[in-house]
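With one protein chain withheld, the remaining protein chains of the complex are depicted in position.
What follows is chain A.
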Amino acid sequence: MANTASLIICEHCDSVYHKVELAKHQKALCQRCGAVLQRYNGLNIQQRLALSVTAAVFWIFANFYPVMSISLKGLHNSATLWDSVLALSTGPITFIAGVAAISIIIAPLFQLVLLIWVLCFALASKRSPAFKTCMRWLETLRPWSMLEVCLLGAMVAVFKLAGLLDVLPGIGLIALAILSLLIIRIAGRDIRDLWDTLP
């Protein structure tokens, strides 16, 4: 098998290219279909790990502090992410509760755990145990992690309910926002660079 490590394939039209070293603010485009092949990766392993740890901390905030609290004439209620999953599970669409739990709690958690695991070893320029499985799972989990969807939903709820009830965004909502942005940044497609950097 020829050494293909230095080649890159366009996701959209399957053209094969040589990898190029990119400087700041640069990106590589496919000549045939114009899709983005590579972006400049501004994060080294250490930064990525640091942000992963930060994201893990915010995951904890997002799950243990109420996302929002509403009150109406003395009636008071506040909910964390987990409360919302439980609320769904008692309703007629229990199945959706499972999907919600996976997409807003479990998938991000797995992503973060796997990232931290892999990056810790990468920091020492080593492949972690079960490196291949971890990397594949990271790829698999990406579409399942829908924190930004949840965030948007929560924001819409806050704005829509604000007219009817007194709605207070909680610490959880802020943590959720930061977490979703961080996950987009650290668990993006560019983690596949690890395949190259780690022999």
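In this section, a residue touches a chain if its C-beta (ideal position, glycine included) is under 8 Å from a C-beta of that chain, and two chains touch if they have at least 3 such contacts; residues count from 1.
Rule of thumb we're sticking to: contacts and distances are computed from a predicted model.
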Undisplayed chain, where the name is taken from the UniProt record, one of "ABC transporter permease", "Cytochrome bc1 complex cytochrome b subunit", "ATP-binding cassette domain-containing protein" or "MlaD family protein": "MlaD family protein"
Touching the absent chain when the full complex is considered, from A:Val20, A:Ile60 or A:Val149: A:Ile60
Omitted-chain contact residue, chosen from A:His76, A:Lys132, A:Lys160 or A:Arg192: A:His76
Hidden-chain contact residue, picked from the options A:Leu7, A:Leu86 or A:Ile171: A:Ile171
Contacting the left-out chain in the complete assembly, out of A:Ser6, A:Gln47, A:Thr94 or A:Thr197: A:Gln47
Chain not shown, touching residues in chain A: 44, 46-47, 50-51, 53-54, 57-58, 60-61, 65, 73-77, 171
